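Only one protein chain is missing from this complex, and each of the others stays in its spot.
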Amino acid sequence: MPDISIVAIGGYNEIGRNMTAIRIGKDIVVMDMGLRLDRVQIHEDTDVESMPASDLIAMGAIPDDRILEGVDGRVRAIACTHGHLDHIGAISKLAHKYRAPIIATPFTADLIAQEIKSERCGAVNNPVVPLDPGKRYLITQDLELEFIRVQHSIVDAAFAALHTREGTILYANDFKIDRTPTLGEAPDFARLRALGREGVRALITETTNAGVSGKTPSEQIAKDLVKDVLVGTEETRSGVLVTTFSSHIARIRSIIEASQKMGRVPVLLGRSMEKYWHTATRTGYAEKNGLWVCGRRKNIDRALKRIVSEGKDRYLPIMTGHQGEPGATLSRVSNGDTDYLIESGDKVIFSAGVIPQPLNVSNRHAMETKLKMRGARIYDNVHVSGHACREDHWELLRMINPEHVIPSHGNLITHGHYLRIAEETGYSLGSNIHLIRNGQELVLG
Amino acid sequence: MPDISIVAIGGYNEIGRNMTAIRIGKDIVVMDMGLRLDRVQIHEDTDVESMPASDLIAMGAIPDDRILEGVDGRVRAIACTHGHLDHIGAISKLAHKYRAPIIATPFTADLIAQEIKSERCGAVNNPVVPLDPGKRYLITQDLELEFIRVQHSIVDAAFAALHTREGTILYANDFKIDRTPTLGEAPDFARLRALGREGVRALITETTNAGVSGKTPSEQIAKDLVKDVLVGTEETRSGVLVTTFSSHIARIRSIIEASQKMGRVPVLLGRSMEKYWHTATRTGYAEKNGLWVCGRRKNIDRALKRIVSEGKDRYLPIMTGHQGEPGATLSRVSNGDTDYLIESGDKVIFSAGVIPQPLNVSNRHAMETKLKMRGARIYDNVHVSGHACREDHWELLRMINPEHVIPSHGNLITHGHYLRIAEETGYSLGSNIHLIRNGQELVLG
Amino acid sequence: MPDISIVAIGGYNEIGRNMTAIRIGKDIVVMDMGLRLDRVQIHEDTDVESMPASDLIAMGAIPDDRILEGVDGRVRAIACTHGHLDHIGAISKLAHKYRAPIIATPFTADLIAQEIKSERCGAVNNPVVPLDPGKRYLITQDLELEFIRVQHSIVDAAFAALHTREGTILYANDFKIDRTPTLGEAPDFARLRALGREGVRALITETTNAGVSGKTPSEQIAKDLVKDVLVGTEETRSGVLVTTFSSHIARIRSIIEASQKMGRVPVLLGRSMEKYWHTATRTGYAEKNGLWVCGRRKNIDRALKRIVSEGKDRYLPIMTGHQGEPGATLSRVSNGDTDYLIESGDKVIFSAGVIPQPLNVSNRHAMETKLKMRGARIYDNVHVSGHACREDHWELLRMINPEHVIPSHGNLITHGHYLRIAEETGYSLGSNIHLIRNGQELVLG
Partner (left out) sequence: MPDISIVAIGGYNEIGRNMTAIRIGKDIVVMDMGLRLDRVQIHEDTDVESMPASDLIAMGAIPDDRILEGVDGRVRAIACTHGHLDHIGAISKLAHKYRAPIIATPFTADLIAQEIKSERCGAVNNPVVPLDPGKRYLITQDLELEFIRVQHSIVDAAFAALHTREGTILYANDFKIDRTPTLGEAPDFARLRALGREGVRALITETTNAGVSGKTPSEQIAKDLVKDVLVGTEETRSGVLVTTFSSHIARIRSIIEASQKMGRVPVLLGRSMEKYWHTATRTGYAEKNGLWVCGRRKNIDRALKRIVSEGKDRYLPIMTGHQGEPGATLSRVSNGDTDYLIESGDKVIFSAGVIPQPLNVSNRHAMETKLKMRGARIYDNVHVSGHACREDHWELLRMINPEHVIPSHGNLITHGHYLRIAEETGYSLGSNIHLIRNGQELVLG
């Protein structure tokens, strides 16, 4: 009988650059191929799109997949479970090494196709296969991939269940337990519970927020917060700018909805705003209606000019720049580089937290300082997380009840928090919960 | 023409023991007489109810009102703007020194009457006069007190506007700008805006959260969070305990409402739970229906026994102890002193934050550790604050547009944050915004 | 050939209650039997001395040694590597279960004998055998124990090397790399380096400060800091009180030395001050000269009275209470319970940090608040740690170069930090560095 192993390639020692290989006998299925953005950021003037994989590996920015050379097997498929860069951002650098299809939910697949197209360093020819949650894909005679609907801070997120003769491996990165999502349906708890009953050989799961007590609030709470900030004020005539994650379609829709309550016209501004919104319209997550969306700098500047001339109080610009990224629309506004000049009392709403990397903290600080010097009022962290917290993990673990648990997508501290949750549920380190490090292979007993 | 001065008696150097005197010529109106609980707590075995005022003054627990002896005037009225102990807790120690009525909104007045009754150290005979928000009380020929409805984490909170020949003084402690409260109506913005138009001589206001960016979320958000935690779970059969502020009637009602969605019977447990709930029923903030409320230890223990015997999954006990106070119901549960024994998977919901005093932090830590050792799952901070944040202060200040601003109810750090808000609105330190310290009198220019 | 295993009994999941068993074939040697004080503290009115072991195990206060029942072997010796309570505090509760001698360096052995004597719950009859660092003790034909001199925040600290036919196991808890100690000699680097050359099978080591960058400063720095604070001031006539760890004889000697530079007479006050100082004089770490030492409350109070009457500026009282422990001498001073009344400008020097447990933080806060209310000036953290920091661990690991490393004496977070150090040195998780949890046995490959 074929044995099963889990190979930690990336994301086991850090947040970012996720990549896991699951080997069943001589067949390998790769889960995710992600980018670690903060490693790119600390090297000034790094142009990821034109850098070769070897350099990106050396700087720790993408998974070091050379360890697969020592693993006895062939990659049969690559599955990506959602469209964030730390899950798909290395596809264009690494996938061509493997003659295998890339399987992803429709929204994710569309993004992957765009990633591949924008790559300047080499050609990735792997077929990209969209697969709906709830559906299955036959990888080999003995290997079947199933996507299960979950919720995360991007649409079309899924768990990947790999059904093998030796049992099912459930790859559960990233997710939140949200019973009242604002876009799409709740996670497919019925299917997850059924999997638990059928028996799961191993659960590979993220630990990002395992140290945060309680449960992650529903995205509905974020929607309420957005509305509360935008509508629950006595100052209704000033300029209002909102910035949020471009890929967070649900959130953007909540902001658009609130803009209607305010009687303002929403406008999406920024290159990645355009990219993700268009992807969403193509895949049915947003309507192809007449929403004003500007991606190119020239168009953005023209839009801002028009907004100012027609009246700031008639529009709600929704823009890139929530982390203070240089060159993003809000950063340019903060520098006074556009016609939208901040005046005393204008509001800037961050529907996002600060990603706790020193460079983000610094960029945000610089941008906020400039905005405040111009008189802006700042509304920070109008946001809820997309990652499961401690009690959500506890629920999932009890629901799935796997033989083995392998924390991935985190560092030793977040894995340590997860380990305690697992111990409280009855697992024991080294016996059925396993800490592995990038570059290690765990053979399931 | 009579001059006006503001005398900082307590709460200007610290959070707690609020007391302000406003002198108009020879007439003085006192605003609030509060207790500073953390000063009581660091002295072990302190029994406030039987301690004389002088000792409590010496330990910094109540305002040092002896400074009024040097102020040339007579106290004509004492107004309390809401029912928290840091606003009314020194009434029973200090009010008898002044031959003046105590004026408060109905809920607050009821609590004050109870405070006075429970005092063991001396008799307070001042009349307690309930006054509805929106109504006025004639103190002297030339002095009129008006209450204006606001929102806070307790019902029936009000601002006090003191109308004098020299203009209006607005005492605004404590409040939040909540346009969608879950109990009672939104603050009376129309009246506040009218006051602003009429002209306000001085605004005395709290600064507790002036350093917290953005706006305080509506209590509606807390209600949503409570529901999300209680209902948004796949683990529906375990025991669930909730603890929150006894005086936060709105929150308790949200919890009761959620209990109905869960199909569980709510039960209020704890001495102060009973006290505030009964006050709420008497004043119309809660229905006098058959809700199960137990205040005495014997009754609490009997109730918990019955809950266990009939099934933990049929009840939702709502209890005291959110700060880990020794002797509170949840503390006793955590010690295994009741029949409600925590089992693995039972949930404990804290619909409260930890008040950031070391003793609270320690008590909470001890209680949570014990609960976890018994297998409890902890849901922390299912809560939003009742204090205005930075942008709420900015809004209020622009709405009222007072000649002078005097930060009260805070320390130098929170006052410093407020000062910056005021400077951004056009005020200038020493000229029309004034930092004063406990024991100082500010004569308005 | 006999196999070797390491059994994690206590201190592997937490800071405190250290206990490790090393099994060589059927022979077991136990290292340390400690108490976890913070678990005692959160249960009010816990009297450790009169509680049975089972209760203390249930509350997580002492190691759960019942797991040894499932280990196939017999305890032949118990070795304690220094005299802190988290290493010897459970001797009086657990040692009697094993017919084995307790081996410790002289200072430690003296403390153990006192622990045993003060136990009220049962009789511990194990012989206590003093063993000097550099000396060896034959446990069985095939098992030899060697103590190696190190430095820590208590005198006579040692590593324990267990020489077996299968190689040497080095138990290295707790230590600092101090080349310029103020009492005793530097760690025996020559012997440690020799051990490294001979080959060490496994290193078991603490991780308390593994997350703190750099090296722990020498105790010489603490001595300099003490002198700087006491002598480097222009205010030389006020009362000065010092509090520090009673067991930290080196520090106390530095304070005494500084007192002489100040021209003040040092006085040791407090029950544990007396206990440790007398132990130090018996074992040659302090002179039996006429130093004034008071342990009993009556004597302390008399001494403080005399100090006040003769002049605060003639004495330097060195007292218990650095963590604000209720009942300790400084706590009593802060409450005004002695004749030494704090006056404005009196200085209180904490030659200790705050142990980061909420109860300590709370106790310290309460005590400092009271001291400040009386006018005291506070000098905090005139101290350096006794635990190795990151680079010290890195040095030790390279010096010893063991086949296997087992982090002990820490929690998952500190172990995680250590793991990274070991990885940087070439070790690999699961292969030659092993994370084990309380209750687990690791068989060395």
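We call the chains A, B and C, going by the order they appear; numbering starts again at 1 in every chain.
Everything that follows uses one rule, which is that a residue touches a chain if its C-beta (ideal position, glycine included) is under 8 Å from a C-beta of that chain, and two chains touch if they have at least 3 such contacts.
Everything numeric here is computed off the predicted structure, so don't read it as measured data.
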Left-out chain, listing which of the shown chains it touches: A, B, C
Full-complex contact with the absent chain, from C:137, C:189 or C:292: C:189
Of B:3, B:49, B:132 or B:423, the residue in touch with the unshown chain: B:423
Residue among C:213, C:289 or C:309 touching the omitted chain: C:213
Residues from subunit B at the interface with the omitted partner, ascending: 411-413, 415-417, 419-420, 423, 428-430, 435-437, 440
For subunit C, residues in touch with the removed chain: 177-180, 189, 193, 213-215, 217-218, 220-221, 224-225, 228-229, 231-235, 344, 347, 375, 377-382, 391, 394-395, 398-399, 424
Touch residues of subunit A, complete complex, unshown partner: 41-44, 59-60, 326, 357-359, 361-362, 364-366, 369-370, 373
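The definition used in the following text is that only the chains that are shown with their structure count from here on.
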Whole-Å gap separating subunit A and subunit B, where each centre is the average of the chain's CA atoms: 41
Distance between chain centroids, defined by C-alpha means - subunit A, subunit C (Å): 46
Sequence positions of subunit A contacting 2 or more other chains: none
